[in-house]
Every structure is written in structure tokens, then in C-alpha cells.
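With one protein chain held back, the other chains of the complex are shown just where they sit.
Take a look at subunit A:
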Amino acid sequence: MEEFKPPPLPSPFNNTTPPPALLTQGAEAHLYKTISLNPSIPAALKVRPSKPYRHPILDRRLTRQRITSEARCLAKLIREGVSVPAVLALDWEGHGGTEGGWGGAWLMMEWIDGPVVRVVLEQWEAWMKQNQGSLDSSQIENEEARVRGLLRKMGSAIGVLHKAGVVHGDLTTSNLMLRPSAGASDAVDGTGSPSMEGDVVLIDFGLASQSNQDEDRAVDLYVLERAIGSTHPRSEPMFGELIMGYRDSYKGAVSALKRLEDVRMRGRKRSMLG
């Protein structure tokens, strides 16, 4: 069997001690955990390698556009005080010229501690399934109230994002994290139902864009609704709570939610007919 070799890291991260650790890999980017300029504070490093099958000039332009658009969205949200990772450093130019050089780009961001919401909901659903026989109705009520609280916080975080004039473009429960409040210990032990305390932090703005249109906002919500429906069946009936959290978070929410009704009828893509 051929051993998996992660792609070589761009300079200067080929000099980093300890070397950045590859966490995940998508179609466009690799995500590493590394250290920030202060070595005691971790950082996330998103590397967009160049695509060898594209024409080198086009490749650099696309890579540059995408990484700078992501960083610009984050910078705007940071200024607005939205819960997103801070931008620590950025390089869109690659190095070594178009021939034989490195045409990729990288973005170093604040490391966000905590699980993604997908894991929290998965753990909760598994725990509920395992324990439903032994829970009385008030305990079930209580558990569902905790999830509703989380969904409300998620809705509110998305509202604050939209209020700032940015749409995410790829909202799933994997792109929402739950950062435990500073100083809070793990409230629940390994066998209990997962903690839902903390701040919801939005991550991965690789497909985000600046927009104030109801249509784009509604599509954000619709994509998340569909994602929750397919991955978290037990939480789906409580999606209304997310909508409530969203509605209360900014003024334009009501018209975006009205648009969501239309989007639900027809799906994410607008009809190009007529």
C-alpha cells in the first residue's frame, strides 16, 4: 500500500518547529494546526496549493482571489465584532515565479478551541438514543431544551453575520463551532450528554461573499436547514428555534425569513427559465 504523503508545506512553514500538523483536506485547501507568532498560542493554517492542471497564470489569479476574498470577509467580520477566527497572517503571492515556483497561497488564523456543532449534535443524538429508555418525560424535555438553546445561539450567530453584510455560502454544522466560555470546565463527563455551553463561532469563509440581499441570506439558512435535516434527524424538528434566534438578531431578519419560504419551495438554485 502506498503511504499517504502530505504535500510539502510552503515557505516559511517548512522551517516551523514543530512542523504544522495536517488536520483535514478539502478539494481546494489543506488545514493545518500550527503555532502563532507567539509560540505558546496555537494557530490554524489554511493552505491553498496550486492546481497543476490549470494554466499557471489563471491558477495564481484564482488562488489569490479566493484566499484574499476569504481573508477580507474575515477582516470585516472581526472589525464588526462577529465571532469568527482572527486573521493573523496571509500570503497570496506564492514565490519563485510562475515557472517552477510555488503558486499557492496561505492564510494563518486564530485557533478556535472546542468541537464543531456537528459533533455536539451527533453525540447528543447518540446519547439520547442510548438513554431514551431510562429518561422520563421531564428529563427528555430538559435535554431538548438544551438543544433548542444551542440552535437559538446558532441562529443568532448567523443573524449577526448577515447583519454585518456577509453571507457564508456553505453553512453546515461542520462550519459552526462551539467555543467553551473562558474558565469553564467540562461540565459533563465522558458518559454524559455533551455540553452546549459556550459561544458559537463561524468558520470557513472560503465560499463567503459580501452581500445584503435577502436571497443570499435565505439560501444560507436553507442550506443549513437541509444539512441539519440530513445529518441530525433528531434535532431537525427543533430548527424553528434557530429561526427564532435568527429573527431576533437583526432588523432585516424578517424579510430574509420571508424569502426563505420561497427558497424552500423551489430549492437553492433560482430557476433560469422565463
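Keep this in mind: contacts are C-beta pairs under 8 Å (C-beta built on N, C-alpha and C of every residue); 3 or more make two chains touch, one makes a residue touch a chain; residues count from 1.
Keep in mind that, in the parts below, contacts and distances are computed from a predicted model.
UniProt records the chain missing from this view under the protein name "EKC/KEOPS complex subunit CGI121", selected from "tRNA (adenine(58)-N(1))-methyltransferase catalytic subunit TRM61", "Carbonic anhydrase", "Vacuolar protein sorting-associated protein 35" or "EKC/KEOPS complex subunit CGI121". Remark: the omitted chain is touched by one listed residue; of A:68, A:131 or A:231 this is A:68.
Residues of subunit A that touch the chain left out of the display are 11-13, 15-17, 34-39, 68, 71-72, 74-75, 78-79, 81, 86-93, 95, 108, 110, 182.
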